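Scroll down for the structure; my scribbles are underneath it.
Partial complex: the chains shown occupy the same locations as in the complete assembly.
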Amino acid sequence: LLLLRPGGTLGCASVAVGSPVVPLGSAITASCTIQSELCHGLEQGKVRITWMLDNEPVDGSQHRGPGGTEVSNLTLPQFNRTQAKLWCWVEWNGTKQRIGMAEIRAGYPPAKPFNLSCILDLSDYGLTCQWEQGADSHLPTSVALKCAGSRAQAVTGCTPQGGRSRCTVPRRLLQLYRQMEIWVSATNALGTTESEHLCIDPMDVAKLDPPALQSIQSIPFQTDCVALAWEVARSNAHMELQCELRYQAPEDPAWALVTGIVGQAGTMQHCGFLFGMQYRFQMRCRRSSARGYWSEWSLGRNYTTHEK
Amino acid sequence: APLAELSGDHGFQVFLQKNLEFTRKIKGDVAALQRVVCDTFQLCKEEELLLVRQDLGITQAPLEQCHSRTFQAEACFSQIRDGLRVYHGSLAAVRELLPGHTGLVETLQLDAANLSSNIQQQMEDLGLAMVTYPTEGRGPLPALSSHFHHQVGGFFVLANFQRFLETAYRALRHLTR
């Protein structure tokens, strides 16, 4: 154990490496320099320097250096570990002493993030984006989602926590109803890369809350028609929506679909139902600009048509 | 730019559709806050507060350019943009009044600021001349003498803002094809 003398400088020995972070598989050069007169008990001229990569001995070449120093140089032609400690040892009083160390990391420049997509949550108007990280670079990599208004004012965004590939931009950093530029940036010691840039109006990727089917009844009594009353969720009350209805008879796996239902709330009529049959109805909506996501299907509602 | 040319431009129509929806959203949130003020302070009807309003000297952000027969997009847009900025400031009084609804008031302020900058940026995109109106005496509200006056002040900030949005909405809709 190398006990530092209080206030003592560590001139006794030092390990230098070409670069502490290198591309995986590339060569490593290092040198261990010992100023023996600064190391109590190390007799000048009798210093034997050895190296260990983590726990494996590796060979260096030792020579007399300037100013009475002893220097050992080391080259590892192909460094294939992502992380290792390079130890410099000397013999001292019949014992082997760790006298210096350098940490080496190896990996790749960050992979280009891809499959970037975002959803606006209407409960708090937070914009949650997620992406694929790509191959592991084996190096500490800082990833951030970047977000700029159309006038490229300040770049804001969010930082994913706990190594996840998603994060949420809070409402106060967004500009609603106008195009924003959104991308992912990844940086590590070997470089920086960016995903494709998305140009989206956060409102166009709003995840709508499902509508509610209020009531279903036959009209008038003899026909094969049904009237449904429906209403959109409050959070979508100010939007122009297009909705669709689906219904299914119990044994029938296929859903029948009624599209092009427009407006905020209302009743709609649909015919062609079998008599005395129980049907299951669901409805969903999307912004009429057709951009953005469908809401989930509403809660199902069952209705049995009257007998003939 | 003459109105005809403007309303034919697809980008401008997209701008109008988007910001009509945005205005409807803001109006919905203002109405929600008006319900809170009514429930919390029993201040619900404007006609019961005309004397106090007169006493407080409450005035409204000008929007006459959006009314007039000689409707001028630049002038009207400028007044909408400026009025939104002033309401952004005046809503601070409502935030103090309703500590339990800070989130909703802050969202309203963010939306007002966003709508204002959307209009500003659209005017720049269209090369419309920016008219800036004097905003004397239109900063956030000075301290009011009593809780009651503060509550009435908040009531009128919301009532006037709702009216302002109604007029702005009609002006934007007037420009849609």
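Letters A and B mark the chains as written, and numbering starts fresh at 1 in each.
Quick note on the criterion: contacts are C-beta pairs under 8 Å (C-beta built on N, C-alpha and C of every residue); 3 or more make two chains touch, one makes a residue touch a chain.
A quick note: this is a predicted structure, and the numbers were derived from the prediction, not measured.
**Student:** How is the whole complex composed, chain label by chain label, with copy numbers?
**Tutor:** The total chain composition of this structure file is A x2, B x1.
By definition in this document, only the chains that are shown with their structure count from here on.
**Student:** Measuring centre to centre with CA averages, how many angstrom lie between chain A and chain B?
**Tutor:** 39
**Student:** Name, in rising order, each residue of chain B that touches chain A in their complex.
**Tutor:** The touching residues are 17-19, 21-22, 24-25, 27-28, 106-107, 110-111, 114-115, 117-118, 121.
**Student:** Note which residues of chain A are touching chain B in the complex, please.
**Tutor:** Touching chain B from chain A are residues 125, 149-151, 171-172, 174-178, 201, 203, 237-240, 289.
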